[in-house]
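Sharing a structure with you now.
With one protein chain held back, the other chains of the complex are shown just where they sit.
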Amino acid sequence: MSKPSSFAGDLSGLPTHAFGARSLTWWGVIAYMLIEGTAFALAGASYLFLMSQEQNWPPARLPDLLAGTLFTVVILLSELPNIILKKAAEKEDLAQVRRWLIVLDLIGLLLLVIRGFEFQMINVRWNDNAYGSIAWALLLLHTVHILTDWVDSAVLTALMFTPHGKGRRFVDVSEDCLYWRFVWLTWLPIYLLLYWAPRVA
Amino acid sequence: MTRPEDLPRDGPALQGEELHRRLSVTWGRAPGLWGWLMTVDHKEVARRYLITALAFFSFGGVLALMMRIQLATPESGLIDPDRYNQIFSMHGTTMMFLFAVPVMEAMAIYLVPLMVGTRAIAFPRLNAFSYWLYLAGGVMIWIAFILNVGPEAGWFTYVPLAGPEYSPGKRTDFWAQMVTFTEVAALAVAVELVATIVKQRAPGMSLDRMPLFVWSILVTALMVIFSMPAVALASGMLISDRLVATHFFNAAEGGSALLWQHLFWFFGHPEVYIIFLPGLGFVSQITETFCRRPVFAYPAMVAALLLTGLLAFGLWVHHMFATGLPRLGYAFYTAASMAIALPSGVQIFCWIATMWESRPRLEIPMLYVIGFIVTFVIGGITGVMVASVPLDLELHDTYFVVAHFHYTLIGGAVFPLLGALTYWFPKMTGRMMGKRMGLTAFALVFLGFHLTFMPMHFVGMMGMPRRVYTYPASMGWEGLNRLSTVGAFVLAIGLLVFAGNLALSLRRGRLAGPNPWNAASLEWAPASPPPPYNFAHIPVVGGHTPLWDDHGRLTYMSGLRVDDRELLLTTAIDATPDLREPSPTPTIWPLLAALATTGLFIWSIFDPWAVVWGSIPVAITLTLWFWPKSREPATEPVIE
Partner (left out) sequence: MRRLMPLLALAASGCAGVQSMTGGAGLGSRQFNTLMLAFLIVTGLAYLFVLLFLGGAFVRRRRENVGNFMRPLLIGWTAFILVGIALLTLLSCLDDRQSALAGTGQPPLKIEITANQWWWQVTYQDPMASRTLITANELHLPVGRPVEITLKASDVIHSFWVPGLAGKQDLIPGRTNHIRLLPRRIGLLRGQCAEFCGMQHAHMALDVIVESPARFAAWYAAQLRPASPPATALAQAGQAWFLSHQCVTCHSIAGTTAGGRTGPDLTHVASRRTIAAGTLPMNPGSLAGWIANPQGPKPGNHMPTIAMSGAELSAVVAYLGSLE
């Protein structure tokens, strides 16, 4: 590099964090959603495939609606505090973010408890037959999502109460909200498959 | 605290030797083993991937030679059926999961950040983590094989053969978990590459100015994202059928053997294009350089890559033509399987058209391009044949198909890879590979390849099925088999010469400057090998061929931090500068998290509860990985 370089512009005025598609990690979250979404779609397709091969579906008792429907209602309602949290993060309002993170952490815990009941109330075990296996698989896949998102949120909540709670961390919170949206959006088709497809078939 | 304006940044005031010195400190790592374990430099991680993948390639090759020795004689008693079945299963598994995809990943991890003009790959710690997982999966399956617990149901492990009743023991479980290791690694790399390509391109490198190799990697990464979940799901279902008595594939309890095939091939078909597309990217870059012209009809080339990636997802049932599904449905897959010949055909035309525009320099990489064209098209032709249901019903599961996929995989991916290694060796090492050895290797590889695999078309048509450990003397197959065996050894010698050339040139190759081939793309701007920070200043790009434009004088953007790792994010389509992004420093957490994950994966082969308990160390290591370092707030100041 003996010759001096020629410069067309300067980058020092650029910000170091931004929300939405401007954020690098946003693309990571989107890619992760595509991966998990594909896995869910294929698991759902497997459910439908197995259903099409069977005369009686389910070859077992119908799943009880209570726990699953309660879960669905709660998770849909959770979008409300989720919207508030996302907006607060994008305004970088620390107090609001702390408050609503805790609210969502508690809702997450509640959902995990209800989910525990769901596993019993679908009235079939994973090793009874293929229907039981795929039903448990769908429920388990989604539970892993709730769990990993919950751990993620818990860590973020802790972070926001430390001196690290500034700048880029608000972007992390906003993206966590985005991911939560994905968690309940993917639940809806699974709910329909698990609880209503056997009733319609 | 220093004011943002006072922080040292690259630019007119700070460039040249002084800048290089300071950036090397900021972007370097501690010397020795500890630093090596903690590195997040994409070039170092890529080299690891490359060496490991090439090692697995040689192991898989040795297995192939063993099979060829066995099959040279009818009713050979050399290798017993159990061992042979493990050998062919491990050959396919090693080549597909442990060599072909990882080696392409390796080249992408190394080249993409350099080609798009950025300082690091996106998510560098994830990159480091992915390598350790890949290594763990490969080592696990090979130890299992050496201990005689290797998979023996093929690389595709059809059920019910691979299920709990007909494959007792842990063999298939090791296979299924190896898939988990490698597929998590591949998905991680795919995410990094998409993010790097979309967000970290140099200013001015709009999508329509991206090098064709980068396009091929973008499409490949997207294919990985949409196809790998299928094999992850399938292998998860297989492990759970075997370990906790689920019935996904158990016909007696409502499961289906065809469910496995659908899920596996939904992954399996795109998988071969995942391997093939980066090879096409290599060919584009090499052709451009040695023809001294950008490849003819760039928009057609990009469209061909996109169309290939898309069509690849509509073909999978062509692996199932003999399973008795409705014939009307098959017609769609025949049409799609033949249609995919179109984009490849267009690309072949465009490369040759580029050669017409200006006579190519016949350097070794260009020879491999020619070898690729001559060989791959044959594979494409036999592919069109097996796309036809009536033809496929005879040819399926015979040596004809073995010939077909080796023509496409070796012709279409390995030949370009050998060309690419020769081509980018100077960039990676600062030395040229030897020309005479290179020529010898090329000749032996080309000759050996055709001698090995061309006879297989014919012995297949004579009725020799695949995956047989022996065959009767009365069939008349030994002549062609013997020819293939001889060819295999010629091919092996050729590859040994290539490897020898690699090793010798590392020490004694002619020294290379930044751009010994006089190429046009950005990776040839930095020194050979590049410094840890890649580019001292972020380059600005005005066209397809940055190093050929304006007499090779690049323009830059100044202003990135020098004492902290910082790179530039640009907008997705037009690549206008948008954000300054901090880049992670070396850390041991990716390795620790990988160890925890390895523990989880291996333990769960033996005990379902491992999924619960084994997750805890993983969660802890991941949390500590992502927990911000205390000095981070000091890197935040922004000039508003």
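Some notes on this structure:
The first chain written gets the first letter, and so on, giving A and B; residue counts start at 1 in each chain.
By definition in this document, a residue touches a chain if its C-beta (ideal position, glycine included) is under 8 Å from a C-beta of that chain, and two chains touch if they have at least 3 such contacts.
Remember, it's a predicted structure, so these values are computed and weren't measured experimentally.
One chain is not displayed; in the complete assembly it touches the shown chains B.
Note on the undisplayed chain: of the listed residues B:Gly28, B:Pro160 or B:Gly599, the one touching it is B:Pro160. Per the touch definition above, the residue from B:Gln15, B:Gln200 or B:Ser256 contacting the chain not shown is B:Ser256. When the omitted chain is restored, the residue from B:Thr73, B:Ser206 or B:Thr470 that touches it is B:Thr470.
The residue touching the chain not shown here, chosen from B:Ser24, B:Asn148, B:Ser358 or B:Asn518, is B:Ser358. Only one residue from B:Leu37, B:Val139, B:Leu310 or B:Val377 touches the chain missing from this view: B:Val377.
Across the interface with the omitted chain, chain B contributes residues 80-82, 85, 153-154, 158, 160-161, 165-166, 251-252, 256-258, 296-297, 300, 322-324, 327, 331, 334-335, 338-339, 341-342, 345-346, 348-350, 352-353, 355-360, 370, 373-374, 377-378, 381, 384-385, 388-398, 458, 461-472, 475-476.
The rule is simple: only the chains that are shown with their structure count from here on.
Mean C-alpha position of chain A lies 30 Å from that of chain B. Chain A meets chain B in the complex at residues 1-2, 4-18, 21-24, 27-28, 31-32, 34-36, 38-39, 42-43, 46, 49-50, 53-54, 59, 126-134, 136-137, 151, 155, 159, 163-164, 166-169.
For chain B in complex with chain A, the residues that touch the partner chain are 4-5, 9, 11-12, 15-17, 20, 122-123, 187, 190-191, 194-195, 198-200, 203, 225-226, 228-230, 232-233, 236-237, 240-241, 244-248, 250, 253-256, 259, 262-263, 266, 536-538, 540, 553-560, 568-569, 571-572, 577-582, 619, 623, 626-628, 632-633, 635-636, 638-640.
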